[in-house]
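Heads up, one of the protein chains got dropped from this complex, but the rest are sitting where they should.
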Amino acid sequence: MMTQTYQYEEAEAFLSKLRELLQSGISQEQLELQLPYHLPEVEQLLELRPGPLRFFALTGGLSGFLGGLGLCIYTALSWPLITGGKPIVSLPPFLIIAYLLAVLFGSLASFAGFLLLARLPKRDNLLEPSDFGNHFVIVVKGEGQ
Amino acid sequence: MERREFLQLLGIFSGAAILPGCGDDRSASKLVSYLVPPDEGVLPGEARYLPSTCCECPAGCGLTVRVREDRAVKLEGRPGHPVNDGGLCMRGQAALWRLYHPERLRHPLRRDADGQFQPVSWDEALTLVVEGLRQARQQGRANLLLSGRTTGTLAELQQHFCQQLEVEQLPQFEPFSHAALRQAYGILFAQPEVPHYRIDQSDLLLSLGADLFETFVSPVNYARQLSRAIKQDDFQWIHAEPHYSLTGANAGERLILLPGSEAALLCFLLVRLDAADERNRLPMQLMAALPASSLEETARLTGLPKRRLEQLAKQLRLAERPLLIVGGIATSQPQGLQVALLAGLLQQRLGMVGNRVDFSQAEAYASVGSLHDLERLTERLEQDQVGVLLVSATDPLVQAPAALDLKQKFQRAGLRVGLCDLFNESAQQFDLLLPLSHPLESWGDAVPRRGVFSLLKPAIAPLYDSRSAGEILLEILQRVGQQVQNQSYQEYLFNTWQQRFDQQQLQQFSEQGFLSLPVSAVPHQFRPEAVSSQLATTQAATATAPHLILTPSIRSFDGRSSCLPLLSELPDPLSTVSYGRWLSMAPTAARKLQLRDRDLVRISSGDWSAELPVRLQPGLAATVLMVQGDLLSEAPLPTDARSGELIRRLDGVRLTKLGGAVALAILSGSSSQQGRGLIPDPVHTQEQPLEQTRFYRAHPHKDYRWAMAIDLELCIGCGACAAACYVENNVPVVGQQDHLQGREMSWLRLAPFYDDAGRASFIPMLCQHCHNAPCEPVCPVYAAYHNAEGLNVQVYQRCVGTRYCSNNCPYKVRRFNWWQHQRQAPLEQMLNPDLSVRDRGVMEKCTFCVQRIRQARDRAQDEQRPIRDGEVLTACGQSCPTGAIVFGNLLDESSAVYRLAHSHRAYRVFADLGTEPSIYYLRKG
Partner (left out) sequence: MDQLAAREKLEQDVLKGLRRPGKWYLLGLAFCTLLFVNALVLWGYQASQGLGVAGIMHPVGWGVYIANFVFWVGIAHSGTLISAVLYLFRARFRTSFNRTAEAMTIFALMVAGMFPLIHLGRVEIFYYLLPYPNQRNLWPNFRSPLVWDVFAITTYLIVSLVFFYVGTLPDLAIVRRRMTGVRARIYSFFSLGWTGSLGQWKQYSRLYLLLAAFATPLVASVHSIVSWDFAVSILPGWHTTIFAPYFVAGAIFSGTAMVIILMVPLRRTLQLQPYISIDHFEAIAKILLFTSLIISYAYLVEYGLAFYGHNQVEMELFRYRALGHYSVLFWLMIICNSLVPLTLFIKRLRRNLAYLFVVALLVNLGMWIERFILIVTSLARDFDPYAWGTYTPSWVEIGITFGSFGLFFMLILLFVKTVPVLSMSELKERL
């Protein structure tokens, strides 16, 4: 079977074709879709799972939190100076730092995960962009290709 | 004097031998550092403490000069000195600025034909003087010597000089001559002197106008005595004055008199007290000469309630050891002489003379003249009778009353020779300027009062090609062959001392820097007959309001110290104005004219007028306006024809509101403490503050926990502590512009707070070194933290200058370096090398003189012992004339600070904030 390309101007036509193709038993791996904007319906049709990006966020967030807390405690203990009669390890302020670093590292890890998972930046496309403009495109790859 | 003897004496006045100032090694420079340090002399990093005497005002306080690497860096009151016993006022602290003043004369100057000053050598300069003296003698003109108050050997040398060279010595010139007082005592007791008042031996002090804490004769001495007296339970102090002085603010009770009614009050008291007791009555004839002073009349004249007058008479009568002191404004008025006479009578009547009014130890004012002498001088100048006029260490051109017009007439002297230290405006009126060495660069002695000898010994080599007055006079004498050739003034002094003191006394004199010799009691004779005629004129005349009173200034004395930058930087204690001049007026009077602080007014009297900004002075009588005399030297003040005292009051002045305001550096944000209990009311806060509950555990202190106790009962708000702090801690003097913007750098400030009745209380505010310091946790870089000895430490090198610590300090005692503060050369030489000079952009504050703690610790460590109580003296505590500031270790239960901190009077400012300051204030009462 040869690779087939379908182009649509409108979302509805595109979605019905996609539905048709899926019903005809074409697997998700054979489909390559290009969209001018994010269509949540496509994901519903393809029954996509949440995916591993969440774990990037979780890992980043957790490491940020623990790292932040650790940094505060370590630095406070490495030179235990009394300020204002407060304890050397003052948890409330340290939690603020930990929280902020959780957000920061979580966001950055998510972004990194995104780049990894979405395979960006794409070098080929940087030099010679392939773009389908405002069309909805379905590419059905031939088997064995 | 034999060379052997001289060397012997030199040995006694130890340190003299290696002083570079003595020999001819002024140009010597050190090329090689010490490998073997000398026994005595400059040790890098080691301070030497040398005795000297303060010459900033005539009081003659003893000094300890701290010398580091051949530079004097700090002056301290000399403990045990009979005048000041360790205390030193702000002027004394600032005296170092005179030594390192950028305007100091550096070599003799001579005015050439074009009126320009050209440097000349000493040889030429002195030849000119000798030549001038000779010419004037030939022309039949009189050669005159006018000096400020001079005592001791120099006074004798002056006399000798004048005799030998046929120079007429004019009576010494002092703006605060106490002439009326001396004249009165002369009439009454044949003692034309200012007696030594023994306040600490009295149980009731009634002071009338005398500004005991500001300028009156010996302020530090009186403050010391009063602090001793106040510690006695039964001591009462009533101060009566028409204006508002720092002394009045500190008296137990301040009676506000109508201006010019002092004589009436004294008359009333005299009549009452004389009638009360049969014994020891004054002669009838004398009493008859007194004007009738009924209770009603006196109440009307003085403005005091009748009951108070009666009570005052009763208090005086019941007191066992009463003391009356009059002076200052009370004797600088048309009736000044009567006031002094009546006071003398009262002193006699109540048995004070001979004990608490002590003529045997009279303050050495006998050779001081009065304004009459200056008047005579101007007359002679006008008649071109004056040849050479030598003016030594006094500034009559600025300080003589404007009415004399001395400056103009001065030009008519044949040769005007000035022995002065600064090249200021009045110096430029001379033909020949002979630069005087600073007292810290010179040998000498002073006799501030009979029997007290105070040593002047060079602490540093002269900075410039200058000489002391003694050296100059001696050298002139030698030039005309009237004195042993090649005898230095130092030898001359040693000679004199050797004749006066025995060996043991000499030893003592050299070691302590002072000597108290027993004085024989002066028999005083009471001569009431001479008084009657003088008193006949004691008619109470009601002067017309409003009255302008020109007060003495604690900062500039009579104006002589106003050239010292530190003294403009420190605020006036009552008004908290630092730079500029101002007119103090009562808030009620100001409200009538709709005047507020800084509003410009014109004050005029006759043809004369001046424009001044207003400063509201709570507690001031509504009819009285007050300006510090030296700030308004152009005022047309008359001279009292009888006493020759300046009349420091203008009656019936006109006050016009000009509209608009001028910038005036008022440092206080509020004259009221707004009921915030910084200084708690002794009546309402008897309960102890509740025990603080802590959220966090208190952090431990190992051996020391430094703390301070400040007794507000003793604090008189004189500002000596603040001045000492400036010098000790290299606090920059920033100038008027920064003061106008609220950027003064003082680590320690004295806040006067007035209650509704206008009574002032003072509280020294400095870093409280809080146990839970709010400034510390907000610093992002640990520049502020708490050390193990309870100090709140500021690390300058670490500070990035966020100023958050200052914002978060409830006491607002942190100071930020808004600029890279510059010190005009050679002022940088007085920097204390023990601590750093802070850079631009850095926060600084009181350190509890951590450098002194460190020194004490080093010393204790060397001797393997803990630091003793009282071993660490902070600069502020050291200087305090009343000993109100005590510093020490709070962990040591035997320490003075521990005892005071646990006194029932102890409290901490803003205790409810939970900052737990290390400074304990002791409330009054």
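Order as written gives the chain letters A and B; numbering starts at 1 within each chain.
Please note the rule applied: a contact is a pair of C-beta atoms (placed from the backbone, for glycine too) under 8 Å apart; a residue touches a chain by one contact, two chains touch by 3 or more.
Values in this document were obtained by computation on a predicted structure and should not be read as measured data.
The chain omitted from view is touched by exactly one of B:Thr551, B:Gln673, B:Asn730 or B:Asn889, namely B:Gln673. Contact with the chain not shown here comes from a single listed residue; of B:Val778, B:Leu827 or B:Ala860, that residue is B:Val778. Touching the missing chain, out of B:Pro528, B:Pro810 or B:Gly870, is residue B:Pro810. Interface note: of B:Arg412, B:His701 or B:Arg743, the residue touching the hidden chain in the full complex is B:Arg743.
Taking the whole complex into account, chain A touches the unshown chain at residues 9-11, 31-40, 42-43, 46, 48, 50-51, 53-54, 57, 61, 71-72, 75-76, 78-79, 81, 83-84, 86, 90, 93-94, 96-97, 99-101, 103-104, 106-108, 110-111, 113-115, 117-127, 129-135. By the touch criterion stated above, the residues of chain B touching the omitted chain are 576, 667-670, 672-676, 678, 738, 741-744, 749, 751, 753, 765, 774, 777-782, 798-804, 806-808, 810-812, 815-820, 839-843, 910, 913.
One rule holds for everything that comes next: only the chains that are shown with their structure count from here on.
On the chain B side of its complex with chain A, the touching residues are 694, 696-699, 771-779, 782, 784-786, 916. Partner chain B is touched in their complex by these residues of chain A: 79, 81-87.
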